[in-house]
Structures are given as structure tokens and as C-alpha cells.
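Can you read through this structure? Questions will come right after.
As you look at this complex, bear in mind that one protein chain is not there, while each of the others sits in place.
All chains are identified by letter, namely A, B and C, in their written order; residue positions are counted from 1 within each chain.
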Amino acid sequence: MENRHSLEEEKVFKDPVHKYIYVQDQLIWNLINTKEFQRLRRIRQLGTSYLTFHGAEHSRFSHSLGVYEITRKVISQFERGGYQDWPKEEKLVTLCAALLHDIGHGPFSHSIEEVFDMNHEEWTCRILLESTEINRVLLEYDPLLPERIAAVIRKTYDKPIVVSLVSSQMDADRMDYLLRDAYYTGVNYGTFDLERILRVLRPHQGRIVVKESGMHAVEDYLMSRYQMYWQVYFHPVTRSSEIILRQIFRRAKELYGGNYTFSWIINPIEQLLNDSIDLEAYLSLDEALIQTAFSQWVKESDELLADLCERFLNRRLYKYVTMDHADEELWADIRDQFLAIGLHPDYHLEIDFPYDMPYDVYRPGTLHNDLDKEDKPPILLLDQDQQLSEISERSDIIRSITGLHQGKYHLYYPEEPLLESLHKLQPHIRELFGFM
Amino acid sequence: MENRHSLEEEKVFKDPVHKYIYVQDQLIWNLINTKEFQRLRRIRQLGTSYLTFHGAEHSRFSHSLGVYEITRKVISQFERGGYQDWPKEEKLVTLCAALLHDIGHGPFSHSIEEVFDMNHEEWTCRILLESTEINRVLLEYDPLLPERIAAVIRKTYDKPIVVSLVSSQMDADRMDYLLRDAYYTGVNYGTFDLERILRVLRPHQGRIVVKESGMHAVEDYLMSRYQMYWQVYFHPVTRSSEIILRQIFRRAKELYGGNYTFSWIINPIEQLLNDSIDLEAYLSLDEALIQTAFSQWVKESDELLADLCERFLNRRLYKYVTMDHADEELWADIRDQFLAIGLHPDYHLEIDFPYDMPYDVYRPGTLHNDLDKEDKPPILLLDQDQQLSEISERSDIIRSITGLHQGKYHLYYPEEPLLESLHKLQPHIRELFGFM
Amino acid sequence: MENRHSLEEEKVFKDPVHKYIYVQDQLIWNLINTKEFQRLRRIRQLGTSYLTFHGAEHSRFSHSLGVYEITRKVISQFERGGYQDWPKEEKLVTLCAALLHDIGHGPFSHSIEEVFDMNHEEWTCRILLESTEINRVLLEYDPLLPERIAAVIRKTYDKPIVVSLVSSQMDADRMDYLLRDAYYTGVNYGTFDLERILRVLRPHQGRIVVKESGMHAVEDYLMSRYQMYWQVYFHPVTRSSEIILRQIFRRAKELYGGNYTFSWIINPIEQLLNDSIDLEAYLSLDEALIQTAFSQWVKESDELLADLCERFLNRRLYKYVTMDHADEELWADIRDQFLAIGLHPDYHLEIDFPYDMPYDVYRPGTLHNDLDKEDKPPILLLDQDQQLSEISERSDIIRSITGLHQGKYHLYYPEEPLLESLHKLQPHIRELFGFM
Partner (left out) sequence: MENRHSLEEEKVFKDPVHKYIYVQDQLIWNLINTKEFQRLRRIRQLGTSYLTFHGAEHSRFSHSLGVYEITRKVISQFERGGYQDWPKEEKLVTLCAALLHDIGHGPFSHSIEEVFDMNHEEWTCRILLESTEINRVLLEYDPLLPERIAAVIRKTYDKPIVVSLVSSQMDADRMDYLLRDAYYTGVNYGTFDLERILRVLRPHQGRIVVKESGMHAVEDYLMSRYQMYWQVYFHPVTRSSEIILRQIFRRAKELYGGNYTFSWIINPIEQLLNDSIDLEAYLSLDEALIQTAFSQWVKESDELLADLCERFLNRRLYKYVTMDHADEELWADIRDQFLAIGLHPDYHLEIDFPYDMPYDVYRPGTLHNDLDKEDKPPILLLDQDQQLSEISERSDIIRSITGLHQGKYHLYYPEEPLLESLHKLQPHIRELFGFM
């Protein structure tokens, strides 16, 4: 009866990162063809990064297929190796969770989630469990499947090894996005030897561990991650565009909550501003809709909103200066002077402080950046005597990047209005912004 | 005074295809930062191909930078070689024309141009010559510049060698798109040795010719082009999505011309349907706007329009069968039967016949496909005695792909309604569509 | 009992072309570790091509592993597909034949085989069948194995599909060498989509055929082959070095047959010159030995031999001029004049005429170049109705390269002695060699 679920002939997708992506199960094929999954084609994987790296225009659709493919390869290797600790019957649940783990993402999700206090994992679970094509496809296969996959997403699934494949410090998600983002941006920091890493992974007592001989390959992978964070994901131009994006949403929400009447609006965005968005409206939110709203709002009577939208669309981003240390007094001073020259400090000044935890051994549950919210179990090495050790105990390199890494303070601001009121600024502020 | 126009420090863009793109002139930098050029970020280079090759999500912005960069490299090689036949003073005009040659493209331009009888080259000239940021930047540099660049685009420029660099059978445009489309789709048919081709190009009596020793490199380039056409650009799934796109526009135009009232419409699209679109509206047409319209039209009361939009957004494309020869009688028969089961043959059946002229020596000015409308001068080889010869006289390979190449006839149709009315179809029609 | 022959843990070789090469059978592992197979490390895959493309220093050892790996992948795909026409029990014989098909190659084998009238396939069979480590390893596994593999090499094996995998117009041998030679020379003509080609191969009634949808992939592969022949394998600088190599052997043989006493010689070379080389001596012939002989012979009293060796070692190759047509009269004239100025026309003038049959449909059994001596069955396409058609009937591209392709006539000669006696040459000869 297994054959009922196999495709007569395997389907392939041409993929620049993995060469080909192989689909062998009817269920996976059907999931890809749902409208919720096709919607991921209209959401960029890297949000606004294309404004910095023009090649980074790839979608979450591509990435989701890639996560599926890496997971398929890991499982296939576990099956070929005949390892007892891999529960074979979990294959399809794992593949579905890998494919669908990002299904709840909306457009520019980090910004939207922050301003509207949402969470894409909750949306993922709703899409799995409520009335959607995905839910229907899963139910047809097995009535328990939606709940099982949702449990994997929530990390409460009773086979932790499945969770570990889909979400851990060395999961299929990260492996795909590092390789894919490197490919599309054109940088070569994100490249590591995927085939070798896959070969040293082992299922072991409910978790995925790494054969000792693979330690250097893991070092290389973690260094790739570190470099991608500091050189791509935290690029100041990208941060500047994210700030503007966030301020557009903040301003629109503020106006909506006041007495302002938008000259143009569309239902899903109205629900969004209203903090009452339902699943159907959420699923119709895509980058096309957001960009269309911005291109209409350029003509709004609220000058601040119109200006922010114009900046975003035409890439007239905020400039920035950097500071090594926090200086609350100075910042308050800048805000005062901005006010004095007619700027809105809440919108025209933003202090950004990027930090990252490339590898986390201590599980502190404390300060983390928003890209890595949860506690993650450490990466373990398995030696020839079947003993486990935590990898940063063995590698100087990994120890050096363990824990929090911080960058400089970045002050973002619009240059043009400052230039116009230069003479009204105090000299030390003028100097700070590079005007003599 | 030349220095007035050089950037203090050259700017670089990270590019996956050329590694880096170097900008050394203030003028080029200013052009890139205009809103008309930034708009190209919102228009995909390959239209609907991303529905076939999910990686092909790159924009005309990336491609335009690439064309500029290849042109910059060719000119730089000409300058290093000190060739007399290269008019040095044409450098900046050539670079601008290379950068801006696609500025008039709208979203999904092949479909829109066909349905609304427009031409992106005309739009390019209007953007150069009418009131735009690009026009202003050019004028500031030199009042004659807009007209000169427009002349290059129209191929009437008095230095034909400049036209030849920007538009010929081996121009910077084609070289970039083959390499770029290959990179983003992930196929490797489009790869050829750009560095070698650049090294064998020579300016010669008003045209660009190829050093004899580069013949095999040109063969390789033309074969890449041939393979990309048949394996990527003419892929039946892409054609199917283009057909649906075209039918959406046709249907909307038909409805607009009738008494139909759209439940949702937006100004630039209304102008488009009205055949009266002005430059400002044209410039606000981007893929975001088009996709937003489609996602709204899914809810239109016209079922045909709603169905076509739903098909496009959720990738429920038409299926196809192939036929070796034209059979007008059979096609009329199919149309009749489609009518009989309640289908609209004008929208539910489309016969497509891809053909291409990978290399054209005869300049016949007759039948051409829409991707290569104009007569193109042949590629010439320059031997050691400074004699020229047409390349297909020298290469068997090139002779074999010279002239028209035709594929099979493809009949595209929606599968679901046929399935529902199967019993009403005649047996030979059922068999044709693969139902027994 | 199958397990007896599987390795406990699969072994991998890091390979630049295939990323990794996987060894899963103890027998394959043991064969690789024989001294006859290790000897292939001391024989370059491309003979003298490293004198033209300095990167082409790779050995037959690397290539042999690559042929094995491609064969392994094809068989693995056949097994996954469950095709009835693939005889599963032939797997190991096929892998062994793939791995060992080049085991009989000596150093610079094309030159040596020509001068000494030998044939590497005969040596391959002797190594399989006579007293060698390889023979012993095979016998231990199965007493019939040496003869079965030899039959595959001789193309007399009773399962023609096995022969077809190892030796045909699209065999694992060619696929690996095109990719590998392209990688090591650094040209990109030889790259084609191996993964796609592997996916469209099908076992069908005793032969390997290609699924119809793979036609363009085969075109691409054959074009790669065509380009590699004309741009790499037939490069005039490589031909020049092969000519000198051949003349060294000819001269040494001539001297040995006369009364000349070599001031330095070593046993295997003596046997070689004597036309009486036995298997042990043959196996000790490697490039190190040949180059050592040449570096000693630089000091021989025979000036011609010393000069040829010096030319080879220090890359002082013959120059060449090209002619479009044969001109026996002119060539006789040149020989006379060479004699008159004290040159040896037999050694100082060589007329070379490269030709190739990139794809052969006619099986003529007539004129062929030495790289493709035997008749090869044509490549067949398998359509959806299980009908076969010969590929050049379907593809213009392939038709254009079918049959014999010829280059120009190349006259190779030493430049220095001509320069010294320039005044003694007739004007039309001077002009021919580019001296005014």
C-alpha cells in the first residue's frame, strides 16, 4: 500500500543551489500545489536585502523547497546507513514539516511581526490546522497529520529527533538559507561543504549528532553563518531599509488609530492596521499588496507617511553614523535638536544595535536577537567510543564565536532635512553627522 | 575637467554573475539612483518563467547593471588595445545606453505589449526625453545627451559602432541575459566564456567584429543561446503561463470596453485598459500592481476573468498536447466541441508555435519571432590579413543553426472542464487530449 | 552473503569533478589498492596537453575513479527505477570494467602505441588475465571474473548493455573525461549537465537509450565534445609536442636498430626499443621513467635525439603554419630544401591533419581518427510510445556535427635552423614560413 503514495515517476525541480530537487511522494507534490504554498513565491526570502544586494530577489518558495530537499537527503542517508536510532516511520511527517516550516511567513515578516505583534509560527500552525488547501491535503492522507506537523513546528512533538532535524543550531533550514542567500547575493561566505556535513550527521538517542571526524566541517559551517550575519544580514543598508519599512507600518497604524482617513486602502491592510486580521486576509497579504499600498500612499496627505513610502520605493534610505558605545545623554540631545528643526525624532532617528549569537552553548534564555529567539541545544560530537562532547570544548574556532557578538551602535537619520537646517544644529551634532 | 565627472572612489555592486559591477562615473551613479531606474527592481527579467524555474526571480534592475558592466569591460579592452576604430569620446553615451536600454519595460512586457499594442522601445525614448528624473540627470550633464541616447536606442545614431555594442547579434544585452538567466534558473546551458569573447572583439570600420581565432568561442555562445531558447525561454509551462496572462489582459480589456463594472480597479490599470495610458501611469505600472489587481479580480463576478486570475496566482496552468503539423480542420473541430460543452474557445484553447532564429545571416526582414524583431547584421570574423568573412561560412555548427528553427505545435487548454464533460467529446478529441 | 562483499563503512574519495567518489564494495576497494592501479597515478590523462594548458596535469588514476563513479550512479538510477531491462546481477562486473578500462595505458600512450605498434586494450586484457595483483584480487572474488571483464573490454561480452555503458558514443568514459579535462584545463566548453543526462538514460533491450525529453541534453553533451576536440585535444601546441615525442621514440628506435650505443639506457626502455617488452617491464614504464630517459638523452652524442629531447623537456616546440588544402608537390619541394640546408625532413617536417567524428551515425568502418577507432552504434531516443529513433534524425544540431570534421593542414617545423639558413630558402618557401 506504500505505493499508493509514491509518484509514478519522480518529479524534479531545477534548483540553482541543489541542482535538482526530487519529489517522490504524491503528498509532497500535492502540498506544493496548494495555493498557500504557491503564495510563498510572492514573498522574498530576505525581505529588503535586495536593496543592498540586488541579486537577493529569491522567494520563500525556493527556500522551502530547499529545506525539504536537504531533509530528504539526510533521511535518505540515515536509511542507507541503517541506523537504529532513526525512526523510519517519521519520514513523511519530517518531510512535510521541512517543506511547510515557513508557510506562515508574511511579507517582510520581521518588520510586520514587530509592529503588529504577530508571530509567523502561530500562523504556520493555523494554516496547518484551519480551513486551508494544505489542511485538506494533509487530512486526506491521514487525519492526524496536521496536528503532528504542528507539534513539530511548536517543538512539542514526541520524537525530538524530528524537531531537531527541522529546527536546531544545524538544521536543514539554516543549511539551505546560508547556501541559498550566498548564491543569490553572490557573496561566497555562505558556502560550506553540504555533502560532507550530511555524511557526518548521525541519529543518536533522540537527537542529531555529528561524527567526530566532521568537527572541521561544522567549524566551516558556523563560520559561514557568522560571516553571513555580519556581512549580509546585518548590512547597514539593509537595516536602514528595514527601519523605514517598520516606520511606515508604525505611522500607518498610528494614523489609522487616529482620525486620519486614508485616500487609498485595501481590506487586508485595513484589518492589519486594525489588529484584527483573519486567516483569509493574512493569506492574501503578499509583497505585491504591500508595495502597491506604498506606491499609493506616496500620494497621501500625511507628509510623513508619504515621505517614508517614497523613500522605500525609490531607495532613498536613511544614512547612518556609528558609535562604539551607548550615550543616552547625547541621543536625547540629538532628539531635542531634531525636534527643534521640525523633525519627528520617533521617525527620523533610530538607534540600531546589531548582535548575534552564532553558536550558543549555554542556553541562557536571556538576551537574544530576534533571529534566534529560542533556546537551542548545543551541537554534539560523537566519538568512536560513542561518547558525546559539546563541540565548543573541542574547537578553538567555535569557542571564539560562542555567545553574544555585538556590533557598533548605528544612528540612522534622513540626510536631506539635516542639510537644510544645518546652521541650527549645535557644532558637536554637526560634526557627529559628518558636516563640518 | 574630466575629473568633475569621476567618482572620488569607485562604487561597487556585488553581482552573482560578474562578481562585482564597477561604477566610476558620477553620471552613471546618478542614473542608477533615479526612481525610474529603481522601478526596474519591481519587474522580473524573465516575466512568468519563475513559474517553471523557481529560481528565475531576478529583476530587470540586475540585468541592466549587467549590461552596463559588460559594455564597460568591452570599452575598457578597446581602450587598453588602443584601437583606432573605437571612437573614445563615445564611451559615456555608450555606457548610458547600455544601462538604460531596458528602462521602458513594463511588467510582463511581452504580454502587455501584444494585447495593448505598445512597444517598450518607444517608452524607453519617452523616459529619456520627457519629464523624468532620468531626463533631468542627463540634461544636467549635457543638454544633447537625452537625444543622443534615444538615437542609440532607435538605431539611428550616427556612430553605428555604438549601436552595434548595445544591440546586435552578439551585444552586451544578450551576453548578460544568457549568463544571468542561466545562473538564476540553475541550468548550465547559458554559460559561455565571457572573458574570452570580450578578448576577441575588435572595433573595425564602424562595427564590432570578432578576431578569427575566436570563432569557436562564438560557436559556443550561439549554441548557449540556442539551448536557452529551447530549454528555458520556450518551456511549455512558461508559455502556458504567458497565455493565461495574455488572456487576463484580453478579457479585462473586453470587459472594460463593454458594460462591465469592475468591483476593484486602480487608475494606471484603468488607463491601460482604456488604451490611453500616460507616462506617469506607465511608470507606476509594476508587477506588484498587476499581481494586486489579479488577486482582487479573483473575486470579480465575471467568472472567466476570475478563473484566469486564480489560475495565474495559484499556478493552475493550462495543460498542453503537441502536434507535429498544423491541422486547421481539426482545430476548428476542437473549437466547436469546446463551444458545445460551454467553454470559450477564444480563451480556453490556444495554439502556440514556438520558433526562433538563433543566428540570422540573410537579413530577410520576413518572418521573425517577437523576441528578435529587427534585422540584425551578421557576425563577421576578422582574419590576420584584415579580411572579413561572415561566420556561418566558416562554421558548420553555426550554419546548422542559421535561419528559422521551429518547434512542434502546442495546444493549450484547461484540463478540469474537459474532464467534467468527457463523455460529450468525440472519441478522437478525447484521445488527442490523452483520455482513453 | 552479499554482505560479505560490502564494506563495513563506505569509503569516499574527494574528487573535484564529482565532489565525492563512493566505494561500497570490498572488491572495488581492493582493486584500487593494487600496484597496477596505483601506477595510473604516474600517467597523465592528457599526455602532453599540460604543455598547452598548464592545469592539465591530472592522471589516469583520477579519471578511472571518475568513470567508476559515473557508472555507479547510472546503475544506481537503473536500480531505483526498477527497470526490467537492466540485468541486476551485472552490477559488479560493470563497475570493475569501468574502473579498469584504462588500466593498460602506458605513458603518452598515443605516441608509444603508434611508434611501437601496440594497443592499450590488449595490455588491459593481459593485466586482467596474467599474473598481476589485479588478477589475483579478481580471482579471489570469482574465478570467472577476469575473463568476464576482459570480454567487456573486448566488446564480446554476452550482455551488450554492459559493453554499452563502458564503451559507446555516450559512455561513462567520455562523460568523465569531458568534465574532468574541462575542469583541469580551466576551459568551460566541456561542461554539460551530467545529473540530467544520467536521469534520462534508460536500459532498453540490451542497449542504453535516451528518453526523448533528454534530446537537448544530448545535444549539449555532443557539442561539449565537439568543442573540446577542436579547442583542447587538437590544439596545435599539443600536437606539436606530440610530434616531438613521437620523433624521439622513432629516433631512439632507429638508433637502437642501428649500431648506436646509448650512453644511458634502462631495461624497460631497452625492451621497448627492441619490440620485445614483457608485461612486467610494461608495468614499470611510467612518465617518470620516460622523462628521466629524455633528461639523460639530452647528453647523447646523437645530436638529433639530444635536440628532440631538449625540445620536449624545455618546451622548445616546433612552430607551425596552416594550409587549407593538401599540396603534395609543395611539400616535396619543402623537403628538398630542408635537406639542402642540412635538416632531416623525416624529423624536421611533419604535416598534421586533425579530423574528428564528433558523432557517427553511419558506422562506416572506414576513415576514423585514432581517438575513436571502432564502429560505434548510434544514440537512440526512446519516445513515450517506446519507439526508438536515431538522434540525428531529430536534431539539426547533431546532424550538423555528424560525420567527419576536418581542420586545416598544419606543417610543423623547428624555427631556429630555418632562421639560420634563411637566405638559402626559395622566396615562396620563406614567405610560407612567415619570413619576408
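To be clear about the criterion, a residue touches a chain if its C-beta (ideal position, glycine included) is under 8 Å from a C-beta of that chain, and two chains touch if they have at least 3 such contacts.
Only a predicted model underlies this, so the values are computations on that prediction, with no experimental measurement involved.
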Study note, to complete from the structure: Only one of A:N33, A:S76, A:N267 or A:S400 touches the unshown chain, namely A:S400
Practice item. Pick out which of C:G55, C:G206, C:G342 or C:G434 touches the chain that's been left out of the picture. Key: C:G55
**Study point:** Of C:L31, C:L95 or C:V187, the residue in touch with the unshown chain
**Key:** C:V187
**Study point:** Residue of C:N33, C:Q387 or C:Q426 touching the missing chain in the full complex
**Key:** C:N33
**Study point:** Absent-chain interface as seen on chain A, which is shown
**Key:** 187-189, 191-193, 216, 219-220, 223, 226-227, 230-231, 396-397, 399-401, 405
Revision key, fill the gap. Residue list for chain B contacting the dropped chain reads 12, 19-20, 195-196, 199
Practice item. Against the chain that's been left off, what residues of chain C make contact? List them. Key: 13-17, 19, 33, 35, 38, 41-42, 50-51, 53-55, 57-59, 61-62, 65, 183-187, 266, 284, 286-292, 295-296, 313-315
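The rule is simple: only the chains that are shown with their structure count from here on.
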Check your understanding: Copies chain B and chain C touch; is their interface built from the same residue numbers (over half shared) or different ones?
Key -> same
Study note, to complete from the structure: Taking each chain's mean CA coordinate, chain A and chain B are separated, in whole Å, by 32
Check your understanding: Where the CA atoms of chain B average out and where those of chain C average out, how many Å apart are those spots?
Key -> 43
Practice item. Pull out every residue in chain B that's touching 2 or more other chains. Key: 187
